[in-house]
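Handing you a structure now.
Missing here is one protein chain; the remaining ones are kept as they sit in the complex.
Coming up: chain A.
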Amino acid sequence: MKAVVWQGINRMVVEQVPDPQILQPTDAIVRVTATAICGSDLHLMDGYVPSMVHGDIVGHEFMGEVVEVGSEVRKFKVGDRVIVPFPISCGKCWYCQKGLTSLCDNSNPNAQIAEAMWGHSPAGIYGYSHITGGYAGGQAQFARTVFADANLYKVPEGLSDEQVLFLTDILPTGYMAAEHCDIQGGDTVAVFGCGPVGLFAIKSAFLLGAGRVIGIDRFPERLEMARRMGAETIDYGEEEVFERLKEMTGGNGPDSVIDAVGLESHGTGIGGLADAVKQTTRVLESDRPHAFRSAIMACRKGGTVSVPGVYGGLADKIPLGAFMNKGLTMKTGQTHVHRYLDILTDHIVRGDIDPTMIITHRLGLDDAPHAYKIFKHKHEGCIKCVLDPWADPKDHAPVR
């Protein structure tokens, strides 16, 4: 089969690899019908997530049709159309039973590595380095999925692939980020980063009762889409964000701030330069926390900073004094995707959310290297790429 394979920093290539097989009785094999590139895949490509190995199959946003099930799979059968949430839930441990599925105790075979690095191990994640399990990912024609009964989610009749694909990650991630803000009627929420997660966070904040949402980015097409979601916007390339946010909120700052940027934040000034230099060593500082610092500074006193943006290791010069003296609350986490699936599917069916509106590019899997490039550099107005693993490379043309 064809799959997108990591071959070192900045080298995502499409290769022929062996087809996946059932390895354990709770596995299911999915024929992938749609997959997407996530912002956090860029952190893998850029080499900021340690424990990637040459030849790893990537991709954690994917869906398809079940083509084979292990002997202990009860809830799914061949032919079912499913989405595959990115964090792997065993369904049995205390965390999974509490709905904290991205913290599953049992799904990461390499838990001891994660414990050495992070103290405790989160759930295994598809196609997302060996710290989170080393599972082969879904930017491929087929994928092995594990703990199928606890993880796979049947797609309701009448919904297209594109309508449900983002339920695997970015839609629940934006929603959980907004839920973490504990929005009280009419609150103002600021969202740093108007990429896919930021856009869904904006939409979700409104659904959860926000009065105003302010999106911050520097790419016109992203700011435009944020406005279409109902947000006011700040272009951080043009305006001083902190001052502007204060001005827009009568000097208070937003009630909550979402950092939908993560570890490759584009910093400004001497601090941003220092982060960038240190991060290139991959040792002195693994994460660039510019957006996170800004979020802490901007949030109103007693407010909440919600962090869906991915961080991997160590970051410097976090304004802890501001965080403490302003009495802030921080909520973070990989998304507990499973707990949001019913709620968000309902919203999609009712038409409250149209996840397809963020898609700017539809390409074949063979075009994955190009897709990674335009997504990373925001060329061609790229906001979100969906890949079709079965497109004939000869007759497809990029569609906008």
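Please note the rule applied: a residue touches a chain if its C-beta (ideal position, glycine included) is under 8 Å from a C-beta of that chain, and two chains touch if they have at least 3 such contacts; residues count from 1.
Keep this in mind: contacts and distances are computed from a predicted model.
S.K.: I want to check something: the complex is missing a chain, and I'd like its UniProt protein name from "Carbohydrate ABC transporter permease", "Cyclase", "Transketolase" or "Peptidase M48-like protein".
M.R.: The correct option from "Carbohydrate ABC transporter permease", "Cyclase", "Transketolase" or "Peptidase M48-like protein" is "Cyclase", the UniProt name of the unshown chain.
S.K.: So which of A:9, A:53, A:283 or A:343 would be touching the chain we can't see?
M.R.: A:53
S.K.: Tell me which of A:40, A:107 or A:279 is the one touching the absent chain.
M.R.: Answering carefully, the residue with contact to the hidden chain is A:107.
S.K.: Among A:9, A:23, A:78 or A:314, which one touches the chain that has been omitted from the display?
M.R.: A:23
S.K.: Tell me where the left-out chain touches chain A, residue by residue.
M.R.: 1, 3, 5, 7, 15, 17-21, 23-26, 51, 53-57, 72, 88, 90-94, 105-113, 124, 130, 133-136, 144, 146-147
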